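Omission of a single protein chain aside, the complex is shown with its protein chains in their original locations.
Now for chain A:
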């Protein structure tokens, strides 16, 4: 870092009040982890990743830069649309069509001296574990549950119990109209996004038969074009929701259908909204939630005060639908969470064993006692008791050795058993010969 330029003469004054908060202990500061003399430097060198540069992302980037973070990275695959300008305040009319991540990064860098923001105009899935390993903190301002689940699973997967730096706290903000939530996840320590999936009611879909026979709303016509007309006519090999040409095709189809049923209100932007499942955003709800998220980031990075999730409440919900209501509570981690639960236990085995011998050992081991086990790895179905066709296909594996099946020392296997319908057992093979 060009540290010579970080603190010009006016800089100490700029951060005076922030420093009062982050470098001095308060009544709730944990003395064992707090060291006021190194906080400012630690925050300057800390790499923070922001996911999303939309409504929440603009707020988050601005807040982080004004909270003393200096090495910020931001990922967003979207380009700026004219409809974003009412609340995504880092963008101007002449930016329409440009990358959100790039424009947002340049704007905040120009506005807050000494901050470096590295933009990535792509999908989070384009990066591998090594990329995510470089950050100390991740903050999400996303509108899609799929992307949240992906980054959550990735950060949980990074955890290596022998490497302190592999634990990346995840701060997640989300809004829907006047409602929102801020939560903090310490991977494998506190409840994760997958544990909390029940907090997201899936959006009510319209019955297919309504779309097919009796549309009543403009949204029904758009969904009809999306779900039925597209499949029948296949104008392009694969629907790309970010391609204006594809959205326009759906828009024209929806418009024709709306005329047929005398339904007003189908527009291009409504088509885009319905197809991309966009929930109308309200600027100030984004501000409230982003502010809550960034204060948690400041506290986690500086240890100046306890953050959400340390150790109790980890989830703050906000609702402005009827007055103002907020509720902060502890969402429990789920032992059977498919992402963070079931840390694999060691299972002694031998490369020369047949799969049948391995399964027999599962029945005999006191911690397992599984008599009807079905076993898979991430890429291979080793043996399934049911359904019958799959049992038949995998039966020959029973007489193969673990070596022949390509199973190695350290291989994770997933075992299910109808006697424990709700439990998933994860084991890690531990070969004796090693």
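Details
Here is the rule we go by: a residue touches a chain if its C-beta (ideal position, glycine included) is under 8 Å from a C-beta of that chain, and two chains touch if they have at least 3 such contacts; residues count from 1.
The rule we apply is simple: contacts and distances are computed from a predicted model.
The complex appears with one chain absent; UniProt names that chain "NEDD8-conjugating enzyme UBC12" among the candidates "Dynactin subunit 4", "DNA primase", "Small ribosomal subunit protein mS40" or "NEDD8-conjugating enzyme UBC12". Screening A:228, A:291 or A:398 against the full complex identifies A:228 as the residue touching the chain left out. Considering A:30, A:240 or A:399, the position touching the chain not shown turns out to be A:30 (whole complex).
Within chain A, the residues in touch with the undisplayed chain are 30, 32-33, 38, 42, 46, 129, 136, 145-146, 149, 153, 157, 160-162, 164, 167, 169, 186, 188-189, 194, 197-198, 200, 202, 204-209, 212-213, 227-228, 231-232, 300-301, 303, 310-311, 338-339, 346, 374, 376-381, 384-390, 393-394, 409-412, 414, 416-418, 421, 424, 426, 428, 430.
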